[in-house]
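Handing you this structure, nothing more for now.
The complex appears here minus one protein chain, its other protein chains still in place.
Chain IDs A, B and C follow the sequence of writing; residue 1 opens each chain.
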Amino acid sequence: MGDKKKVDLTTFKDAVLDKYPKKVGKKRAKAIINNDPDNMPVIQANIRTIPGIITQRGCTYAGCKGVVLGPTRDIVNITHGPIGCGFYSWLTRRNQTKTESDQDANFIPYCFSTDMQDSNIVFGGEEKLKQAIREARELFNPKAIAIFSTCPVGLIGDDVHRVARQMKEEFNNEVNIFGFSCEGYRGVSQSAGHHIANNQLYKNLIGNDDNVTPKSKFRVNLLGEYNIGGDAFEIERIFEKCGVELVSTFSGNSTVSSFEQAHTADLTLVMCHRSINYVAEMLETSFGIPWFKVSFIGAQASAKAMRKVAAYFNDPELTERIEKVIAEELKIVEAARQVALPKTNGKTAMLFVGGSRAHHYQDLFEELGVTTLSAGYEFGHRDDYEGRRVIPTIQIDADSRNIEEITVTKDEARFKERMTPDVLKKMEDALGKDEVEYNDYNGLMAQIGKGALVIDDLSHYEMEKLIELYHPDIFCAGIKEKYAVQKMGIPLKQLHNYDSGGPYAGFQGAMNFYNDIAMMVSTSIFKEIKAPWEREEVVEASYVY
Amino acid sequence: MGDKKKVDLTTFKDAVLDKYPKKVGKKRAKAIINNDPDNMPVIQANIRTIPGIITQRGCTYAGCKGVVLGPTRDIVNITHGPIGCGFYSWLTRRNQTKTESDQDANFIPYCFSTDMQDSNIVFGGEEKLKQAIREARELFNPKAIAIFSTCPVGLIGDDVHRVARQMKEEFNNEVNIFGFSCEGYRGVSQSAGHHIANNQLYKNLIGNDDNVTPKSKFRVNLLGEYNIGGDAFEIERIFEKCGVELVSTFSGNSTVSSFEQAHTADLTLVMCHRSINYVAEMLETSFGIPWFKVSFIGAQASAKAMRKVAAYFNDPELTERIEKVIAEELKIVEAARQVALPKTNGKTAMLFVGGSRAHHYQDLFEELGVTTLSAGYEFGHRDDYEGRRVIPTIQIDADSRNIEEITVTKDEARFKERMTPDVLKKMEDALGKDEVEYNDYNGLMAQIGKGALVIDDLSHYEMEKLIELYHPDIFCAGIKEKYAVQKMGIPLKQLHNYDSGGPYAGFQGAMNFYNDIAMMVSTSIFKEIKAPWEREEVVEASYVY
Amino acid sequence: MLLRHTTPKEIDRQALTINPAKTCQPIGAMYAALGLHGCLPHSHGSQGCCSYHRSALTRHFKEPVMAATSSFSEGSSVFGGSANLVQAIDTIFTVYNPDIIAAHTTCLSETIGDDMTQIVSKAHEDGVVPEGKHVIYCNTPSYVGTHVTGYANQVTAFVKFFSKATPKKRNVVNLVAGWMEPADMREIKRMANVLEARTIMFPDMSDVLDAPLDGKHHMYPKGGTTIPDMVATGDSKFSIGLGKYTTEDACILLDNKCKVKFEVVDIPIGLKATDRFITSLSRHANVPVPDAITDERGRLIDFIADNHGHFYGKRVALWGDPDTLIPLCEFLVSMDMRPVYIVTGTPGKPFDERMAAILKDIPEVKFMSGERADMFRMHQWIKQEGVDLLIGNTYGKYIARDENTPFVRLGFPIADRAGHNFNPKTGYVGATNLAIDILNALLDHRDRTCAEEKFEFQL
Partner (left out) sequence: MLLRHTTPKEIDRQALTINPAKTCQPIGAMYAALGLHGCLPHSHGSQGCCSYHRSALTRHFKEPVMAATSSFSEGSSVFGGSANLVQAIDTIFTVYNPDIIAAHTTCLSETIGDDMTQIVSKAHEDGVVPEGKHVIYCNTPSYVGTHVTGYANQVTAFVKFFSKATPKKRNVVNLVAGWMEPADMREIKRMANVLEARTIMFPDMSDVLDAPLDGKHHMYPKGGTTIPDMVATGDSKFSIGLGKYTTEDACILLDNKCKVKFEVVDIPIGLKATDRFITSLSRHANVPVPDAITDERGRLIDFIADNHGHFYGKRVALWGDPDTLIPLCEFLVSMDMRPVYIVTGTPGKPFDERMAAILKDIPEVKFMSGERADMFRMHQWIKQEGVDLLIGNTYGKYIARDENTPFVRLGFPIADRAGHNFNPKTGYVGATNLAIDILNALLDHRDRTCAEEKFEFQL
């Protein structure tokens, strides 16, 4: 315990690049960085994966339908395409949801698809899609129907947006219907899908309902929280306990109605910067709602996030209440941490997942005394690594250029300036200038230690090498990596779906994580991998000859 | 279907007796009878089983603790002996019971034993028994505690009756405590245990409570019904529907209190003649309650039983109600029978079980068009075969002489003459003289067909021969026989415990039985016993050479 | 209610599939490719396909599933995926060094019309396929057929690329394995061994997707049909295809190409299908059936007879693949159970015909295959009249909980339990396992839901 391993990570790049074809190695070299927070290097991110390399990444459809729209419960999400895409995104992301009553709509356990056949490819699938929408309405009578395009849809020229408009008309505007051009081949990863999803949320849902009865003076949106394993439930609990109204969550445990009212909140908090920062920006531009990057992953991070809320609203009663909640919760959390610490302290971890989690979870690991040796995103951009300050310097390549950008302007009628210089000043006074991160995000590299390896779009080969060379005590990635890593005797924590654990957000979540990591790093069975007859030191049994 | 098999059973006896040692064969010869109802033969019954012969029979303890007292729910039944006897009689008889509330006592799921060790055998077990009773009282606070003697108890001289008296005294008579000298070696089968149980029920429970509030004018006891598979529940349903109060059942779904009030009923109905006729007689002698043999096994038998009740009470309203119930129930039963009949009609059965069931179930089989080729009891007496008229002629041998006989006299204070000649006359007028069976029982041989084989205490060897020679469509016996018979491709219905089926009593029960027998005789898997490569007529597969 | 919007009222759907009982071709091709030793499957399409298939297979097997992708971009979709595939082949052989790359197409590459033959030729010309290494391929457009079709196409590709007839036939029987679990394949090989039949099984996922944890990740686990064996299938005396939908095409091609006669039997699930398989193998391998096998059969019969009362008459709803459902329903019928509702998303007449024959004595039966023969429809039937048991993949758990109905997991994917790749469901032993699972499900339910006074020590 407590014996922090000293690991020299500098040799990795050379060790690994040699193996690749020359051109491939050259490309990968730019994505493998020895971090130096004081002199932040440039990392290559959000560029095409080299064919054949065995990537963790998925596609645009997955980012749009799977990640962003998946957690919404009262939209009938129809996949327009052959059956596979709809099938694979059916219940596979652990998006939990809880309706207020048994009568409320919940379509999450359903998979809807136009199940395109060859004739639809040859003759076009629009009519089938229309009929599918009619049938969906007859059977499910939803408030909203969303249509997701799969690869062949764009190629054969089906126009899902036109179909959406036509069907909306056919239903006399009684159902909100909209489409997503999220064909799998667009962009370079799920990231493009998030962006496409964000745009359509903005165009079709956000701002639709001004008719709101506030439940609290303190009204916020939470963006980039998808309620994996119940994370959103825990965050909702904290907000409720603090007396802050959560107007909308994008999109964990969300409803159409909450999206439609998001513009009435006074503050936006952004969890997963990568998947949703577009919406945060649009909300500010149109309606004047300021946004802050926060994280509820980690007990201290959660406390910090709530303090940001307190500082922003700058209401003594609220501040007192939030501080009381923090004190109360942290006391319990600390006790749980002390139970886990003897098992976890001094251990090492590697995190390769998603567009934010590989960063956020470093906080939780720090609370456990676990050093993150190496980390990287599956679909992050440079700003997620280096901070938003690099955005102006990011070169837009062909793959990104194809993703729809929408122009957002101030909504003159509904815009309300909230982030006055005075508000900002008070926040900076309360929290310290560095902590405010107004409209900003400092990125992963600012946190991960000097010398740590930062690798974008890790390949399977690189992953094996990392483990072989540095054998971390725990590896964090996704389902595709899990069992390969565990075959090597290293426990893998899925940070996409938490295996079947969670919630890990907030205070309760931190305790769950402490327990689960303590459990994983003390898994007895990994000590038994070698059979007695494969070990050198076979202990002689005593028997009576 | 409907092709009744013609089976010649006359050769069996010769075929089977040859195999035995001469003396054994000679003994068995008297227990194997070709029936002739018109000229009823004498059968040897209730005599010792020949050592080594592989019998179906159990012991006196099993008859006393297992059969008669087992179904009572609010007596703590302590087995005094080594652990085995208590263990084997723990929940193994499917005696169902239903308390009125969750708070009422139900000790059926518990096994209580003094768990005698060698020191108790050497130095005596009375002190341990006393302590066990103290502990049972402290933990369970029962109304009554019963003590059952196992083989060594009698041999080492432990006096369970004295212990019972002493402990009752120690508890200031707040708990009714009594013992049973039901050591396994007494008698020749379970039958001795029934008798011993009956005596103690009479001595220690029956008549203890005169303080009764009648719920109906028509108050009856039901004897010899043990609520296997819920039979008693169904009979209770019928009585309730007819407006007849069931004062006590001996002993299915019974309570101490119901035993204590049994003497206040006006009529006793006897199901299992063998196990309980002693109590019926004692109730009549002491209290003047007449008894009739009835059976609720079979829809017609059930109707007949209820008509006997109607005829006895001779109340027009009651009679009308009973006839209405019968009509109503039989209508549904008949529909179910017609569903089963095509599968069952013309089939053959053999029944070897218990002391009454091998008789009663012939009614049900008749309703299904199934012929009983052969039947016999495991622990019946001659009167169960030949009718009570033979009782005076039964020779009492040494084994029976050792079973306690108690002398019962008229209870002058509480005796009430009910069976006046007038009552009897009216019954005979209503039902026909043969049907009344007042204080009588005509036995199995009167019902089973001419030429049918009647075999007492069937041995395993005889059973295999029966099947080999006559391959019945269904065989009825107990768990010990079940799988040997089924290995021969013949389905076996357990008539001790109904496998896990039932109830089979009453009208609902008849339907259950129809279904289950239809199921068993149409079991597809028995047609697949031979593998294709073991069959002569292997059908050539067509394939493309 | 989890599926609270499902009502008994069916409408005449023409377009919308809800809760499918199928998925798309490429995953079948990927799964089958893992049954070749030293083979890396390759998905020629956008990244998502490969990621989805690997994830789905991994969730089911809880095993590493290695596969590569052509990582199509918008550009490749316009200009064709040739460059991507050639580069992928280069990268794969350089970095991951498989013996074989088994490429399959996707709806994307099919829609743009990539010519696999031409692209792979180009890869050879470009020198990115090392000496002695193989690139095989098959066409698996997602909008034709289902995952079952993709499996069949991949297996057929094995024959196309490897099987070779030399002048000398060998007394060997090919066992062409349909879609089943590694444990099922292992069990079929074990039976063949007990029969002392000489066989070659392909594909063979045993020792691939049920690999030991030994401290290393083996990109190419020790299992899988080897190339020499695959080549030798052309010299075998006979092929037995296990499952018409998944293996008939391969059998026919092997006959056409190498004159290996064949018979297609059902996957040996249950008593009678195993009887037919053993009979066929015994005949074509020219070996008698040993007592050990007859005993296994007898133990199955014993088990069913012993517990028959619990099975008899129970109404069952099933969903899955035709090659599984056909022998499975036959097995249930042989236990006197009543399969009443059966759906498969995989289209094809043989399913309908076989079901009609097997279920001829169950007048209330409803079955359907192809488009919109989905779990939503089956659930609507259940809402109309309930069943006693559900058998199918993990998606059934939502119905099981809503309807409080016992549920036996069988098929693909099973994402919420483990062990299905350990205990076979094929052969007599597998049928016994299946019967045990069914019995446990029924009795657990009985024990859980019965009234207290009906709670029993013995069942």
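In this text, a residue touches a chain if its C-beta (ideal position, glycine included) is under 8 Å from a C-beta of that chain, and two chains touch if they have at least 3 such contacts.
Model, not experiment: these values are computed from the prediction.
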{"item": "Touched by the hidden chain, restricted to displayed chains", "value": "A, B, C"}
{"item": "Chain not shown: contacting residue from C:K9, C:K360 or C:R417", "value": "C:R417"}
{"item": "Omitted-chain contact residue, chosen from B:I43, B:L69 or B:A132", "value": "B:A132"}
{"item": "Sole residue of C:N97, C:T226 or C:T294 that reaches the chain not shown, by the stated touch rule", "value": "C:T294"}
{"item": "Interface with the unshown chain - residue positions in subunit C", "value": "1-2, 59, 62, 207, 210-214, 294-299, 301-303, 305-307, 394-395, 397-398, 401, 415-419, 422-423, 432-433, 435-436, 439-440, 443-444, 447-448, 452, 455-459"}
{"item": "Contact set of subunit A toward the excluded chain (per top definition)", "value": "90-92, 94, 96-98, 230, 233, 483, 486-487, 491, 497, 499-501, 516, 519-520, 522-526, 528-529, 531-534, 538, 541, 543-545"}
{"item": "Contact footprint on subunit B, counting only the chain that is left out", "value": "19-21, 24, 48-62, 78, 81-92, 102-103, 105-107, 109-118, 120-121, 128-132, 134-136, 138-140, 150-152, 154-156, 183-189, 398-399, 402, 459-461, 464, 478-480, 482-489, 529-530"}
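In the analysis below, only the chains that are shown with their structure count from here on.
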{"item": "Whole-Å gap separating subunit B and subunit C, where each centre is the average of the chain's CA atoms", "value": "54"}
{"item": "Centre distance in Å when subunit A and subunit B are each reduced to the mean of their C-alpha atoms", "value": "70"}
{"item": "Separation of subunit A from subunit C, taking each centre as the mean of its C-alpha atoms, in whole Å", "value": "34"}
